[in-house]
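Right, one structure below, let's go through it.
Excluded from the complex is one protein chain; the other protein chains are retained at their positions.
We call the chains A and B, going by the order they appear; numbering starts again at 1 in every chain.
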Amino acid sequence: MKKHITRLRGIHLGAIATLCAAFVLTGCGRSGVQDEIIRVSRQSSSGTYEFFREHVLNKKDFKQGSRDMNGSKEVVELVASAPGAIGYSGMGYNEPGKVKMLPVSAKQGEPAVPPTVENTLSKKYPIARSLLLYTLGEPQGEVKKYIDWCLSDPGQKIVEASGYVPLPANQRLSGSAATPAPGAKTTIQVKGSDTMVNVAQAWAEAYKKIAPHVEIEVSGGGSGQGIAALIKGSIDICNASRNMKPEEIEQAKKNTGKTPKEFVVGYDALAIYVHKDNPIQSITIDQLASIFAEGGSLTKWSQLK
Amino acid sequence: MNSTDTSKPAAYSFAVREARRPGWAVWGERGLQVLIYLCGISAIVFVLSIFVFVFKEAAPVLFGGKFSLTEFLFSTEWYPTSESNKRYGVLAMIVGTFSVTALAMVIAVPFGLGAAIYISEFCGTKVKETLKIIIELLAAIPSVVWGFIGLTVLSKLIVQFTGAPVGVNILNGGLILALMSVPIIVSIGEDALKAVPDSYREAGIALGTTRWQLVRRVLLPAAKNGLLAAVLLGVGRGVGETMAVLMCTGHAVHIPHSILDSVRTLTANIAAELGEAPVGSDHYRVLFLTGVLLFTITFAVNLTADLIVRGIRRK
Partner (left out) sequence: MNTRSETLFVETPLVRRKLRQEKVAKWIFFGMAVAMIVPLLLILGYLIERAAPSLSLSFLIDVPVNGMKEGGIWSALVGTIYLVFISLAVSAPIGILAAVYLNEYARDTWFNRIINLAVINLAGVPSIVHALFGLGAFVYAAKFGFSVIAASLTLAIMTLPVIIASTREALASVPQSFREACWNVGATRWQAIKAIVLPNSISGILTGIILQVSRAAGETAPIMFTGAVYFKAVSKGDVFAYGLNDQCMALSMHLYTISTQVPGVKESIPFATAVVLLGLVLLVNAAAITLRVYLRSRKKW
């Protein structure tokens, strides 16, 4: 009897071991040409994610199984390390020499437009978006001075230096808010878009030099996090790379009694990144939708030829 | 305070003192005892409040009606921010947590137990001290540093040696978690082996066994409860780990089909989406429900391990 039990145990263990080995070995040895498209996306708190879903996927849901990165930089880094990858991120995160940004055409047959400053401003690039700041109601005091500074020349120079498209001269404020008068120590809490977080940080760093009594605390986390915190009333300025939805504006009004006010502080092109060795030259919106959306049929690079 | 008792003979008056403590000292000590008691129950207050709080936030969605617990636990579709069709299924994340932890245990348990056996049975005192100190320092490394190592160093190595499409996957997370869990397994395993009475060893040596035979035939069976507790605590650590897996596992919501595939764990899911879920929304509450799930799993694992450990300490 004991012999039978031990033999059964052996069989079970053997079966488990074979399954495990199969699981382990299925992945190994798959070298060389990577035909499978590896989708690199963002987490759902990101404004970039929402913007992509609304404008490229036409509000359909993402296909599951994409690697959802926390930050814009991580998307580009993952694409740079995986030859079969494709991802989307702000054009300010480009790493020339490791990845390339694909020109995008709105429809099959139309010319493909590369993501450059001119194409973004002229709206020729199909997935261009505005970079936004939201405050609860009209900004007052130090917050107003800070936002005015961001909208004027010194702030916009920083936007340009970070790789984004600054406001054209006719949309900027004049340099009246150049040097705010010193006052009592105030803290401004800024939270939100990960795409904009390095711009926000550069602003905070530069502003501290001209207004040392104002402490600016910058966090990222995604446009969704910033908007959620604004609705809750716990921050002063929200960075967003997408517009607030009507229901979010309603909720903010209900919670805090104030209507969120929107400021456009720059423009950005949502670039499509592929590995530098990837032979593909351009892509259309429909192809992107077919790759990333739920129910889309494009799963291999060979299908794109 | 000197006594006012004059009935004793003068010769003894210096020796006899009615010792009475000042009033403030007595009341101070009573007050201190109350404070100490309050601190004592503070631990239970905090654990209960964590559980109550997390459960309270999750409760409305659990008992609300249009939410199904079976769909939550067994569906792989996780679309909390969908405009058209919100779905909350965490099965893919449960599989993710399970696969990373299982791989970590498969690597860490043999090595950890082997190290524990070596430290407790085979080596001399100097080597023992050194190894123990190294293992303690290994345990102190913060989880974000482990995540950083996995993200920058290990992912490149994995891509190089296995040709995987991406370097952040189950293998990466499993290796990092294994390195993180080994110190726990080693230290508790060593405790378990030390708890086996010396008389067992002496009996074995008296019969002429070698040390290896002693370990295999006598000590391991005797210490198996403690070793099991060590493994369980390692599992508890693995399930609850957040930052390292957030950075190393690739964060993809799907059932993995090989060890080189990316997954998302329950902890990473909460960490990634907590900030953006509007307070009080369904998404927010489902994340807290995931927290309840995690809390329950680690509670069960730790409780079992503790009961086992207490059992061997009583021997």
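FYI, a contact is a pair of C-beta atoms (placed from the backbone, for glycine too) under 8 Å apart; a residue touches a chain by one contact, two chains touch by 3 or more.
Predicted model, so just to flag it, every value in this text is computed and none were measured.
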When the whole complex is taken into account, which chains on show are touched by the absent chain?
A, B
Using the touch definition up top, pick the residue from B:61, B:90 or B:247 that touches the left-out chain.
B:247
For the chain that's not shown, point to the residue among B:61, B:105, B:158 or B:182 touching it.
B:182
Checked against the full complex, the residue among A:37, A:82, A:133 or A:197 that touches the missing chain is A:197
Which residue of A:73, A:124 or A:172 touches the chain not shown here
A:73
Taking the entire complex into account, which one of A:135, A:219, A:243 or A:284 touches the absent chain?
A:219
Chain A, residues in touch with the chain not shown (by the definition above):
69-74, 76, 92-93, 95, 162, 187, 189, 194, 197-198, 200-202, 204-205, 208, 215-220, 232, 234
Hidden partner chain, residues of chain B it touches:
19, 29, 32-33, 35-37, 39-44, 46-50, 53-54, 57, 110-112, 114-115, 117-119, 122-123, 131, 133-138, 140-145, 147-149, 151-153, 179, 182, 210-213, 215, 233, 236, 239-243, 247, 267, 270-271, 274-275, 279, 287-288, 291, 294-295, 298-299, 301-303, 306
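In this section, only the chains that are shown with their structure count from here on.
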Could you grab the centroid distance between chain A and chain B? Build each centroid from C-alpha atoms only and quote it in angstrom.
34
Using the touch rule from the top, collect the residues of chain A that touch chain B in their complex.
23-24, 26-32, 34, 36, 38, 43-45, 50, 59-61, 64-70, 78, 81-82, 84-85, 221-222, 224-225, 227-229, 231-232, 248, 251
Touching residues on chain B, where the partner in the complex is chain A:
76-85, 92, 155-156, 159, 162-169, 171, 246, 250-254, 257-262, 264, 272-273, 275-279
